[in-house]
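Got a structure for you, questions after.
Note that one protein chain is taken out, while the other chains of the complex remain in position.
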């Protein structure tokens, strides 16, 4: 590994020569703001928020798309840099609805955070704002063009990571929006409703359709493993008053911040009254709730009984794709080693 | 303007177009030539045709639509039999091309970017046709009209009718 020495905000550091200035800064805890950067994707360079001053170059440089060089001296917070970022934010706010009071994204919105950090406010102007265009045809999420800052994260996640290519930039210049073919709506597109676009959207432009009303600061995040299949995707359940109100993917995990439609949007059943929360025992044609300990006891009793009466091959086990590899392994082990039968199968073979 | 693509009427053109796609399919960057050919053959980019492009070139339809809406030459309504491009390049602009454009719009009763209902004429503003020394210029199909004056517009249109 070749390394270079450079100075960022008066801090001398030595980093891998293949890094960009932004990555180098991040590696020593210097955060550079950005709205279109995602380490999983190619550099896009659209938001210009990550501009920094590099000694020796007259113009500001975007740190996401500038490679480190030996002897480079970088300043990430000079007045010129801050002024440029403020102006960029102001241009965004000039074309953004002033509805943070009721916007569901409030509190978790990167644009809002930066506007606060850089002290930029909405202002009145007579100029044009982007036309109203809302695509709510998809059952799980909705796109609101007026809140879109065209960072392109959704488009790139859809085509590069999800590899679906359901959406793209449509039109050019000021009239650009994110759209589907012929603006026929997401429901008529190739969209598989994975919701990965929703997960990366920095603003309220792409939002899940929520059954519950909640503010982002009211929720508690509970990290867990998605139970829909054996991949083991890591998710944060967003809970409010012991109710799951949303799901977000965990980035530094096996799923790298991605989910499928089930993991992302299928959580309403958790709070459904019909959902089983405890084992049930049918006695005299009526189900009755019992404890787990009691349930295991009954299973053991029955296994012993039928084993004695009919032998091992009177048992068969059917495992689930929602179990992990490890769980499936243990399940077949239970059948082969304990129950001594090879009658074991898995729903994925169906 | 609502316009339905007539598959039956365009049968021969579609065959020709599919052959063209087969020919260019293997070349790198085939999408632009594919769209250009479609625009040339059908005078616009019908949904049905873009779906064929998507299947043949194995490019998502969304991406094709994104590309098609980016470039000014592609349209989603049929262009007229006579495509009038009024140059609004700098040289033409300083010599009053805006007034020429308005005159065409007035005479045909459509705005730039539109097509007359009989599909005879469409008007587009053009970005410098590169004939600045003869400004203001108008290009109709591939014929260039140099040094156009406002009063010439009527006559030009009459000759085409």
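Think of it as A and B in the order they're written, each chain with its own count starting at 1.
Going forward, a contact is a pair of C-beta atoms (placed from the backbone, for glycine too) under 8 Å apart; a residue touches a chain by one contact, two chains touch by 3 or more.
Please note the rule applied: contacts and distances are computed from a predicted model.
Colleague: Can you pick, from "4Fe-4S dicluster domain-containing protein", "Sugar ABC transporter substrate-binding protein", "Cytochrome C oxidase subunit IV family protein" or "Thiazole synthase", the UniProt protein name of the chain not displayed?
Modeller: "4Fe-4S dicluster domain-containing protein"
Colleague: Among the chains included here, which ones are touched by the excluded chain in the whole complex?
Modeller: The omitted chain makes contact with A, B across the full complex.
Colleague: With respect to the chain omitted from the figure, which of B:11, B:51, B:111 or B:127 is a touching residue?
Modeller: Reading the full complex, the residue touching the unseen chain is B:127.
Colleague: For the chain left out of this view, which of B:91, B:123 or B:138 touches it?
Modeller: From the options B:91, B:123 or B:138, the contact with the absent chain belongs to B:91.
Colleague: For the chain left out of this view, which of A:4, A:32, A:64 or A:142 touches it?
Modeller: Result: among the candidates, A:64 touches the missing chain.
Colleague: In the complete complex, which positions of chain A touch the hidden chain?
Modeller: Residues of chain A in contact with the hidden chain: 20, 43-48, 51, 59-60, 62, 64-67, 84, 87-88, 91-92, 94-95, 125-128, 149-150, 152, 168-169, 171-176.
Colleague: Considering the whole complex rather than only what is displayed, give the residues of chain B touching the chain that is not shown.
Modeller: Against the left-out chain, chain B lists 28-33, 35-36, 59, 63, 66-67, 70-74, 85, 88-95, 126-135, 142.
We adopt the following convention: only the chains that are shown with their structure count from here on.
Colleague: Per the contact definition, I'd like the list of chain A residues that touch chain B in the complex.
Modeller: 159, 164-172, 179-182, 189-190
Colleague: Where on chain B is chain A touching in the complex?
Modeller: 47, 50, 60-66, 69-70, 76
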